[in-house]
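Let's turn to chain A:
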Amino acid sequence: MMEKGLVDILHRCFRCGWCKLPTNYHDINCPAYLRYRFESFSAGGRMWLIKAWLDGEIKTSERLAQVLFSCATCMNCVEACAIPHIKDHLVDIFIAARQDMVETGIIPPSVRDYFKAMNTNGNPYKMPRADRKKWAEGLNIPAYTGQEYLLYIGDEASYDDLGIKMSRSIAHLLNEAGISFGALFEDEQGDGNEVHALGELGLFAELAHQNISDWNRRGIRKIITISPHAYHAIKNEYVKHGSTFDVYHYTQVIGTAILQLPKRREYPSRVTYHDPCYLGRWNRVYLQPRSILNSIKGLTLVEMDRSMQNSLCCGGGGGNSFTDILGTGPDLAGRSRVREALSTGAKIIAVACPQCYRMLDDAVKAENAQEQIRVMEITEIMNLALP
Partner candidate 1 sequence: MHELIFNTKLCENCKTLDCIMKCQYIEMDLDEAGREHAKILRGEESRILKDCVTCYACEEYCPSRNHPFYLIVERQEQLGIHPVPKPIEKSQVIMMGPRGKIKQKELKAPVIDMCFFDIMKGGIRGKLFEGATTIGGSDVFCNLMFLHFARNSTIRERLPLIMDNIMKYYLEPAGVKEIICYHDECYGTYTSWAPAFGIDVPFRPVHLFDYIYHKLIDLKPDIKPLNVKAAYQRPCSNRLCPETDHFVDDIFNLIGVERPKRTYEYKNALCCGGIPEAAQRFDLVEEIQRKNVEDMKSTGAQYGVFNCPFCFWTLAEPVAKAGMIPIMMSDLCLMALGQ
Partner candidate 2 sequence: MLDQEIIGKLKTILGSDYVSDAAEELFIYSRDQGVQDPHMPDCVVMPGSAPEVQEIIRLAMQKKIPVVPMGGGLLLSGLTVPLKGGIVLDMKRMNRIIEINERSHYAVVEAGTSQGMLDAYLRKHHPGLKHSLPDAPPSATIAGNIAIHGSGHLSQSEGGFHSEMVTGLEVVLPTGELVKFGSCSTVPAWFSRAPLPDLVGLFLGWNGTTGVITKVGIKLYPRPSLHDVMVFMTEDIDLAPMIISRIINTEVAEDINYALAPKPDYLNGFQMTVINVTANSEAEIKMKKQIIRDALHDFYETKEAGFMPVPPNMKAGFLEAPQKALSKFADVRKGGGFEYVGAIMPIEKIPEACRAGMEITARNRITYSLGARIIGRGHCAMFFFAYPFNRVDREEVERVKKALEDTNKTALQLGGIPWKAEVQGQQLILKQMEPETYRVMKKIRDVLDPAGIMNPGNWEVG
């Protein structure tokens, strides 16, 4: 059941609609509202529906599940909300409502499939655990044996082809920079961030405890993550389960190590950077990824209208990149984002998150824009620029 502290503030949402737009008002910035457009899919509408549901004014239904699970947990509503005493808790409320919905058993089939895969396979791709080492094939990546950092790869960067491109590129650059790190390969398991965001808090707790005890047993103190989602889960959620690790997103480590890298050659390009929600709004890391890009000679970094705290989510957050509740169509956040990137004249959308990578790469195809723009992860651009 949703905790009392959250139930008690539900009625304080005025449904004034600030949550639909970014703080600079450029365009609709809530992925669920952008896609569905009914008031019921805005953060305010969702707040009122949750209250009505808990009060018994509306029943549990597939439509309500769609309203709840379409939230991308992107935090735009938190950033933009006008009511100080509720704004910080909006996404907590949505996750808590999902948890209540999970307990009723009426959840969208794709969400059920996701939980099932996580339960039985430990990853959403239903792939064997042994395949978690495949990403590093042909690279000289050491297993973790007490190095300074654990490089935590995560599900997407272990199994998804774009994610694998990303983990290989990052590992390569960390090597170049002389960072002492190791990986766990088949001994790794999912961090559970999306399990948490989708409201299966029991399963999340289990994953968190397993990871924490495994990493403690191995003497791990410092962790670099590929995915901002894992970064968030380990940094902000695992601490509630007793973890004490120092956690870094790879852009933070590379951003600091960048001065030690060999002299880079130029890479003339026009690039726009897409802030991942779990790195940006969730954790306020905006500048390090940009400083990495700015360190490349000849690279012109152009900003989209919605950037940093106003960034538009790729549409994959909150489990959506696996559950696909947001469906298809031109109003998908990813496609809107690609059109926005195109309008800057950029030829590359730089990403720092495997979920954004997948969502935006698919969106470029859906927009039929492969000729004009491509999606690249930050270190891929860096590696191109290395001598």
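The working rule: a residue touches a chain if its C-beta (ideal position, glycine included) is under 8 Å from a C-beta of that chain, and two chains touch if they have at least 3 such contacts; residues count from 1.
In picking the candidates, the idea was that all candidates are chains of the complex that A comes from, given by their letters.
Predicted, not measured: the structure shown is a model, and the values here were computed from it.
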Chain A is shown by itself; which of 1 or 2 touches it in the complex?
2
Within the complex, which stretch of chain A touches candidate 2?
11-18, 20-21, 24-27, 36-40, 45, 48-49, 52, 57-59, 61, 63-64, 67, 82-86, 305, 329
